[in-house]
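To start, I am sharing the structure in question, which I have written as structure tokens.
A single protein chain has been omitted; all remaining protein chains appear in their positions.
Up next is chain A:
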Amino acid sequence: MSMLAYDGTAMLGRQLLRMRNNPGLLILTQTMPVSMLLFFGYVFGSALAMPGEAYRSFLVPGLLVATAAGGIMTGMFQAAQDTHRGVTDRFRTLPMSRAAVPLGQAAADVVVTAAGTVPFLLVGLAVGWRVEGGLLEAVGAVALLMLFRFACVWAGIFLGLLTRNEEAAGQLGGATFLLPLLSSAYIPTSGLPGWLRTVAEWNPISAVATALRDLFGNAPVPDGAAWPVAHPVAGRCCGAPCCSGCSCRWPCVSTRTGSGEGAAGTPEPDDAPGHCRAGMRHRLGRAALGYTPGAAACRGDDGRRVRSVAPGAV
């Protein structure tokens, strides 16, 4: 465990240094959500039935979640880059904790995302968004958002290790931009045709967006929605850790030789929900839910499956 903490901190430092060495990229990615807020809020929003300020208030939590879902892309690209450039191989020959590499990457990503959330929320306040619920719940909303980001990065890292190729990861990463479009991030799902509404509501982004709107007090949980949206916080708290729990098994199976104990110190799918449960017990649904894309993709968490997926790898 101390090995994981030590190496994880070293990897966290590595990632933060990379960002410091590349401030342009950092500024670009962090200002993107702000420009999207302005575009959607004022340009597209003017064509919607919902009045402007109400839509922007609806949009701010949605964009937060859509941005957090971008963690799939950043996680994937970074992991594919490291693998492609041989850095992952070097790490694998080092006497270090295997889980530390993705853990450090995900932790650094959450730190940066958390910092980037502040200016975004300030712009949100300027365009009419408000915290309309309690402070504790608002804090819970941000914590939930970070947990979702953390899970998305893990899922992305897993996908990146599968693709092993920067260019492929870049292409695939672009496709993740579409995920929030089929969710309640930008528009309410109640207006969608029945089957499409079901699809959109089972999109994990919808559940998180609904949870955030609920916790910030911007919009209530919609009536007649699918289970994940009807129990958004529960769905998230259970689904997200499943996602990271499954992903984190990967690095240690890539070579099963010897000290495969890398995963032992990482969060297990089952114990993480406990942390979120504390302040929000009254909002929680019952069952654990592992339907997130990450969890589905990771279920065959074995190096052998990985090889069968990556055509060039055998």
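The rule is simple: a contact is a pair of C-beta atoms (placed from the backbone, for glycine too) under 8 Å apart; a residue touches a chain by one contact, two chains touch by 3 or more; residues count from 1.
We adopt the following convention: contacts and distances are computed from a predicted model.
Here one chain is missing from view; checked against "succinate dehydrogenase", "Response regulator", "Small RNA 2'-O-methyltransferase" or "ABC-type xenobiotic transporter", UniProt names that protein "ABC-type xenobiotic transporter".
Listed residues A:94, A:175 or A:196: the one in touch with the omitted chain is A:94. What chain A contributes to its contact with the hidden chain is residues 7, 10, 13-14, 17-18, 21-22, 82, 85-87, 89-96, 164, 255-259, 310, 312-314.
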